[in-house]
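Part of the complex only, each chain left as placed.
Per-chain numbering from 1; labels A and B assigned in written order.
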Amino acid sequence: MKKLINAPEQVVTEALQGMAAAYPDLLKVNLDPDFIIRADAPVPGKTALVSGGGSGHEPMHGGFVGLGMLDAACPGAVFTSPTPDQILAATRAVTGPLGALHIVKNYTGDVMNFEMAAELAKEDGIPVESVLIDDDVAVTDSLYTAGRRGVGGTVLAEKICGGAAEAGADLPSLVRLCREVNANVRSMGAALTPCTVPQSGRPSFELAGNEIEFGIGIHGEPGRRRIPLESADRIAEMLMAPILADLPFRRNDPVLLFVNGLGGTPLIELYIVYRAAHRIAAAHGLQIVRSLVGSYITSLEMAGTSITLLRLTEDMLRHWDAPCLTPALRWGA
Amino acid sequence: MQAQQADDVAFLCDWLRRAAQAIEERRDVLSALDAAIGDGDHGANMARGFRAVAEKLRDPPADAASLFRLVGMTLIGSVGGASGPLYGTLFLDMGKAARGVPVLDAAAWHALLSAGVAGVAARGKAAAGDKTMLDALIPAAAALSGTDSVRKALARAADAARKGADATIPMVARKGRASYLGERSAGHMDPGAASSALLLSMLAETAA
């Protein structure tokens, strides 16, 4: 295992200390329980936005804490959801009378831990609502399973709800908006290499030089199937086809196209994937009104990409464009 | 009564310490099972949790119900992931069921584990055959019914749990992270079922 770390058990703590040192004006970092909050939290008159999940997906979620996005993020161990007490402590630290929205990626662990935290918060008199993000079309949805995973759509939901919360939205309207984003966003990813969880020291799976994992999540799990390496254009096609069909996206839909890197893929390759995805979306008749290209929701050093497509309402577009000032996304401020 | 309680707590502490050690030893095996169909952290998660539990055992509460509750809270606060709330719920609900139980005989164990398993099923919205820890826990609880010595009953439960874990191998997962793999999840033992079987085998060993 070749990583720029000191000790596997120290990875999350030291990364948090690094963030605290790098962004003293933006963030406050608490250790044990671990959470990251806006430097100016709790913001008076604002509904709080809290998210979290396992570490190893940086900049998500800690890099999205700040004006116009999250009020708090709770990082668990690498690829392991945070615990209820940790989520509760973070929620307490940022939430005023208007309550808090928990944005939760749909993984059994995240769902249950956030659920328990929300129960505890309500016992304390803190109004908490939760919205699950489950945008990964690689997973067959069904009432009888854990359902779809939350992936790239989470980044967009956090920005858009963050814009709305900053603009004064109350908890019920944030819940509606977040559900609406989730209902209109679809994602899918593919991995060229595995990743290695520091504590395990072994690659999450073995791939031959000419193989990729298709329909991958963000935790180093194997994907839906293993296929031969293809060109960037073909991979973009294979990712876009199920995304387009699932919503389904229709001619003239205004969309945000997000091409994401999984951590080990350089930007030059993401531009090539973006080119292909853009062409496919345009050929499908979509209006691509906003774009995001970069590594925003990652799986440690995994090489690969995911594509996320969001059908925008005017509200979503306005809140997407609203100013944000976080370590990872920053504009208009 | 107080002497009985002290005996029960001592027995449970003995079990939990053995369990913590066994999990530490099987850490990589459990993580490897999880790597095949999940995210490879189950061993690390369980080891972190049971290390925290062992820490608490230095100064254990006086009765079994409180001890179960402490273990449950400790697991919830330290494991994370799916298994944290689930094992936490298992122990919390065993603790609730243990309230007022005078002695941990076979019938009591049956009542306790059944309550805990029901809690896990409710928390995880899963059932037998979903390829989860429940596939070890449900048969284990069932095997405790009947009138028998604790030693024999727990030995039967451990055996049932091990067989239940083995039976997860051909299953296609419907719950938890392995469900994302669809058909590819078949052919591997569920890591949570394996850790449940391990906990029960340590329990039987403690009673033996």
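Heads up, the rule we're going with is that a contact is a pair of C-beta atoms (placed from the backbone, for glycine too) under 8 Å apart; a residue touches a chain by one contact, two chains touch by 3 or more.
All values reported here derive from a predicted model rather than from experimental measurement.
Participant: Which formula, in the displayed labels, matches the entire complex?
Facilitator: So, if we count every copy in the file rather than just the ones shown, we get A x2, B x2.
The rule we apply is simple: only the chains that are shown with their structure count from here on.
Participant: Show which residues of subunit A lie in contact with subunit B when the two form their complex.
Facilitator: Residues 54, 76-85, 107-109, 112-113, 115-116, 136, 138-140, 144-146, 149, 197, 199-200, 202, 204-205, 217, 219-222, 224-225.
Participant: Spell out the part of subunit B that touches subunit A in their complex, as residue ranges.
Facilitator: So the residues of subunit B touching subunit A come out as 28, 31-32, 35-41, 43-45, 48, 76-86, 123-124, 174-177, 179-182, 184.
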